[in-house]
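Take a look at the following structure, please.
Note that one protein chain is taken out, while the other chains of the complex remain in position.
This part shows subunit A:
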Amino acid sequence: MLRKKGFVNKVTIHVLLIIGALLSVFPLYWMFVMATQPNHVINKLPPAVVPGDKLVENFRNVLENVDFFGAMWNSFVVASLTTLGVLFFSSLAGFAFAKLQFKGREKLFAVILITMMIPPQLGLIPQYFIITKLGWLNDLKAIIIPGLVNAFGIFWMRQYIKDAIPDELIEAAKIDGCSIFRVYWNIVVPSILPAFATLGILTFMFVWNDFLWPLTVLRDESSYTIQIAIRALQDAYVKDYGMILSGTFWATLPLVVVFLMFNKLFISSLTQGSVKQ
């Protein structure tokens, strides 16, 4: 009797989980299906649920409408440079807050924590005019430079460095005559590689997927990131959904593939980032 109940439970739980997983993956699969279908299929009953034969043609139409690879490259440049900046400047500041003694350290750190609570939309309009004044409109600098270091990164690095590196190690290196930057470079950096991986994934994903700020400051097609480019595809007057979803599918694929390859690292990075906060 008990065993039978256990079996029923097991089946119920698995059915629930499988339905959840199918619903979770289906829109992505269906995005691929639509990317391979001609436009008129969208109004056909019953709806298409298996791939068609327009994979190449739809993507060729994408290339005719937007500079797809240019936008991919822009996204890659913006996300990589921002990530590098965040890793460097956040770990440097995190190191200072965790291990260096200076006046006002705790207060300044508290200020950084408070800035995390400010909603990004509050300063959006003046930010836009600052970028205009600097002549950075339609320039990738407008995305990269303001993003080079952020409060969350500093907070994250400080917590990690605090626990990862014993104070004695730093003192010993200083006595040996290492400059403080050398201590950072030769001792801190090699010991915080896992924190770099986590913060790097978080930052790269965030910048790659960001929409509001790039939409505000990148108005010229040559400066579009991939998110703005696929939005432009969708915003066109004549809607060819095979083409729109083809662009969306190929824009989504790279990150999904990287995610599948390193899924453990991704999941732990993205969730740790929020649980520890």
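Note that a contact is a pair of C-beta atoms (placed from the backbone, for glycine too) under 8 Å apart; a residue touches a chain by one contact, two chains touch by 3 or more; residues count from 1.
Please note the rule applied: contacts and distances are computed from a predicted model.
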Next item on the list: Leaving aside the chains on screen, match the unshown one to its UniProt name from "Inner membrane ABC transporter permease protein ycjO", "Lipase", "MoxR family ATPase" or "Acetoin dehydrogenase E1 component alpha-subunit".
Entry: "Inner membrane ABC transporter permease protein ycjO"
Notebook entry, point to check: Among A:56, A:130, A:172 or A:193, which residue is in touch with the absent chain?
Noted result: A:130
Margin query: Residue by residue, what part of subunit A touches the chain that was omitted?
Written below: 6, 9-10, 13-14, 16-17, 20-21, 23-25, 27-28, 30-31, 34, 42-47, 89, 92-93, 95-97, 100-103, 105, 108, 112, 115, 117-130, 145-146, 148-151, 154, 174, 180-181, 184, 205, 208-209, 211-212, 216, 227, 230-231, 234-235, 241, 244-245, 248, 251-252, 255-256, 259-260, 263-264, 266-267, 270-271, 274-275, 277
